[in-house]
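Missing here is one protein chain; the remaining ones are kept as they sit in the complex.
For clarity, chains are labelled A and B in written order, and residue numbers in each chain start from 1.
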Amino acid sequence: MRRAHLLGLGFMAPALLITGLFFLAPVILTAVFSFTSMSSGTGISGGAYSVSEQTIRELPERGFPQETADLLAKDVYRIDEAGLSDLSANFGEPFSKQVRKALSGKVFDGRKALVTEMKKLRERPRSVRQLKISADLFKRSILNIRFDSKAALLASVSDIGISLDASQQTILAETSYTGWSWTTDNYKLISSMPSAFRAAGNTFIYVTLTLSVSIGLGLLLALATFYLPKGQAAAFRAIWILPRILPPVIYVMMWKWLTWDTGFLSNFLLNFGITPRNWMLHSDINAWVCIVLINGFVGASLGMILFSSAMRAIPASMLHASEVDGANRRQQIWHIILPQLRWPILFTTAYSTLSLIASFDYIYLSTDGGPGRSTEVWALYAFHTALNNYGGALQYGLGAALALMLVIIGIGASLFYLRIFNFNELVAKPRIEQ
Amino acid sequence: MTSNFKSWPITIFLSILSLPIVVMFFYLILDTVTDTTGGSLIPDRLTLEHWRFLFETPATGRASIWKVTANTFIFACTTSATVVATSLTAGYALSRLNMPFRRFFLGGVLTLHAFPTITLIIAIFLMLQMTGLYNTLAGVILVKTALELPLGIWIMKGFYDTVPWEIEMAGLADGASRFTVWRKLVLPQVHPGMAALGLFSFLAAWSEFILPQVLAPDGASQVLATYMQNLIKDDVQPDFNMFKSVGLFYALPVLIIYLIFNQKLMNIYGGGSKG
């Protein structure tokens, strides 16, 4: 490999490392997660095998014999030799002796009963935790123990004298497993849930309307400031760049203040006899208008800047010529300026479509998808599902499946745009070392 | 510009259109130093009461504003520096160096450039957990950098593309290595690009909200965006005048940058997205 190659790869390395770790790897992981049942109940890092009351209730439903389930449900503590020798190894001979003397051969139902007895012994460990640990040495049941592996669970089951056939073992292991499993259910769920369809519809509304406002308003601003005297134009541009540069948290807070029941709009309209209302959340229409304006203004900022700079590139002679020819303003815009803006508009549309499909921060901060779920777009739906809901039921797997669909749309659209914008032209070869 | 067009109808039209922003912004500033009786639009007294959050010791279980501000500065500056440094080398490689997979890298940069990033957050969390960076500012910085990089690289490539080839050719003819040529001759040519990208990433990181909220909820790594949102969502102190004061405090660096570098920003926001 030539030196320049090495230099090139070396120069790329930091960027590749960071994007690889925190961008590409997450994409792959998201794809992997989407085929799991991961949730806050299963945990991410893998589960344990634990037979609980809940498991015992479920077992018979899955064809596990009721009597065996009942046996498993017993929380037995038996003072036997094995336990006593464990006790003397860990907690010393005197305590072990006392336990042997007072309790040998006894069987207790549950730890509580045993601990109560142990508390009467003088040599007992003084710390509650230790006492309970010492009692656990006599546990001859598997109830509520978290086993790391299926083998450990089954071995312990046979240790306590319960024999299971192969199919029962499978049922027990499956029912008692607390972790996640591989599944394609997430995709089935998405296709069967009304809320997913609504989220898709909402996304469509959101992208279409916001895009129209962004592009339309952006174009309008660019054109208008183009014709204004320099000072005025600069002032308007300065105002309209604010939505874009103010941090979203502040920007949305300002909108809330504007639209709240006790906010500016309500107070202002009160003078005209209109009852105060929450202009942001009054109805789904209100919410949509707010969402579209909040996002649209931000988009318009970007549009204005892009289109303005494109318009500055139009040769002044062309404009003067058209005026000499007697073109009015509309004709000038229509025939001279807009054709020149074709590519910037197309580009902005493409770019904004993609970022709008995936963005949700302004919605999250303003309506949070409400009222009802009327402004919950797909990306926010994924976020709510995976990470953010009142019940704390975080469904990572389902959320990842939702996110992955956006990722696929994103990649597809990007590749499509690369074709439109003529990728080959962009990657002209370097001129040294040809 | 052109004399045969009257401009006042446009001025009036634009003024009406801009009214919401002007009103919001005007009151953002006004309300931080005044009090208004409920139901009225006009404030009736001056006060500095709303700025007390700067001096009070934080209530139990709340972060201190100064600590949070320091965090935000560290977060924004480090992110900005990392993005610039990484884009400087990668942008040059993509613009000028002949290397394997160049086409692929460029395509990758362009694809990632407008990509649904935030939806990957669950998986990003897992990456941070694996690397032990969850709940640290460093983790959020790396993630933010990763998300900003495609755009950064693309912008820097654009700036390198405008540097005349002759400069490099001449350097090489004098016997310097490619690396030396880059460092001594090419870098000075892209200083404006570095500054612009630095500002841009600083602002992007300064505004970032969801990443710190999800990836570093710990009080020790809170930033102003999450601090402010927590304040707004807390139902005990919902006092818009105070929110606005905190908001203005939070927005100050943005506004200062904006006042000083207005024109540069226009260029970078415009130029940055030219595909």
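Simple rule for what comes next: contacts are C-beta pairs under 8 Å (C-beta built on N, C-alpha and C of every residue); 3 or more make two chains touch, one makes a residue touch a chain.
The criterion applied here is as follows: contacts and distances are computed from a predicted model.
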Chain excluded from display, named as in UniProt, from "Zinc-dependent alcohol dehydrogenase", "Uroporphyrinogen decarboxylase (URO-D) domain-containing protein", "Anti-sigma factor" or "Extracellular solute-binding protein": "Extracellular solute-binding protein"
Residue touching the undisplayed chain, where the options are B:N98, B:Q189 or B:N230: B:N230
Option from A:Q66, A:S104, A:T184 or A:N389 whose C-beta touches the chain left out: A:N389
Which residue of A:S45, A:S104 or A:N328 touches the chain not shown here: A:S45
Touch residues of chain B, complete complex, unshown partner: 59-63, 125, 128-129, 134-135, 213-214, 217-219, 222, 226-227, 229-239
Chain not shown, touching residues in chain A: 39-45, 47-48, 52-54, 57-58, 61, 82-83, 86, 90-91, 112, 115-116, 125-130, 132-133, 136-137, 139-140, 142, 144-147, 152, 155-156, 159-160, 178, 189, 192-195, 260-262, 275, 277-278, 281-284, 286, 367-368, 370-374, 387-395
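One rule holds in what follows: only the chains that are shown with their structure count from here on.
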CA centroid of chain A to CA centroid of chain B, Å: 22
Chain A partner contacts - residues on chain B that touch it in the complex: 1-2, 4-5, 7, 10-11, 13-14, 17-18, 20-25, 27-28, 38-41, 82, 85-87, 89-90, 92-100, 102-103, 105-107, 110-124, 126-127, 129, 131, 142-143, 145-147, 149-150, 153, 165, 168-169, 172, 177-179, 203, 206-207, 209-210, 214, 224-225, 228-229, 232, 240, 243-244, 247, 250-251, 254, 258, 262, 265-267, 269-271, 273-275
For the chain A and chain B complex, residues of the former touching the latter: 1-5, 7-12, 14-16, 18-19, 21-23, 25-30, 33, 44, 217, 220-221, 224-229, 232, 236-250, 253-258, 260, 262-264, 267-268, 270, 293, 297, 301-302, 305-306, 308-309, 316, 319-320, 323, 329, 347-348, 350-351, 354-355, 357-361, 364-365, 379, 382-383, 386-387, 396, 399-400, 402-403, 406-407, 409-411, 414-415, 417-418, 421, 423, 426-427, 429-434
